[in-house]
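Only a single protein chain was left out; the remaining protein chains are all shown in position.
So, chain A:
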């Protein structure tokens, strides 16, 4: 119990330190972290509304894109930030209290909290601007957020382990995750795709997270492809590899 409390205190300290490090000491820095994703979604919505496109589903183009893009950005942010967490925090490890895994947890907590803020602000302002909708099934939105967080944490952990062993991994990972935005149903309705395409896209766990969000937002989304067990199973499998990898490669990392 005492250890757990100690661990929580370490995590809290690391989160605070991480906030200072990545957003600067001023509050404006953190504001940017929230505003940038919101603005990128806003720009996309603006471009699409110029072409006068109907949203693929629902009444609001903004909500449709935001459920897709914010989910992917959240996932990407987690997996990319965790990837560098071993190399970026090497100096911290001189403190015997802090272990490498702690930096993973701290970054996950900080990014998740940031994205909670981003989503609250984005969907809240859409709602007050009369351009959004209230989620029909709020509990599913929370589940979707948790699932995305788990997936990002799992893949980020594995990324960090691989990157610590193989220094070209960050570049290769970037190439591999680049098409993610196109295969995760951001711009289109996965349920309306031909069944052959659905069968391929099914293997993308991020797509399931996006669909999960939309199931939560829209009352009658009725996704033909969504399966909540798949992203969780993938996350748990990868998390096992990531955590085990972190533990068993600890020696070789500390020597490097």
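Please note the rule applied: contacts are C-beta pairs under 8 Å (C-beta built on N, C-alpha and C of every residue); 3 or more make two chains touch, one makes a residue touch a chain; residues count from 1.
Keep this in mind: contacts and distances are computed from a predicted model.
Engineer: Quick one: the chain not pictured, UniProt calls it what, "Glycosyl transferase family 1 domain-containing protein", "Vi polysaccharide export inner membrane protein VexD", "Sarcosine oxidase subunit gamma" or "diguanylate cyclase"?
Structural biologist: "Vi polysaccharide export inner membrane protein VexD"
Engineer: Pick from A:94, A:168 or A:195: which residue touches the chain that isn't shown?
Structural biologist: A:195
Engineer: Could you pull out which residues of chain A are in touch with the chain that's been left out?
Structural biologist: These residues touch the chain not displayed: 3-4, 6-7, 10, 96-97, 99, 101-102, 105, 191-196, 198, 220, 222, 224, 233, 236-237, 239-240, 243-244, 247.
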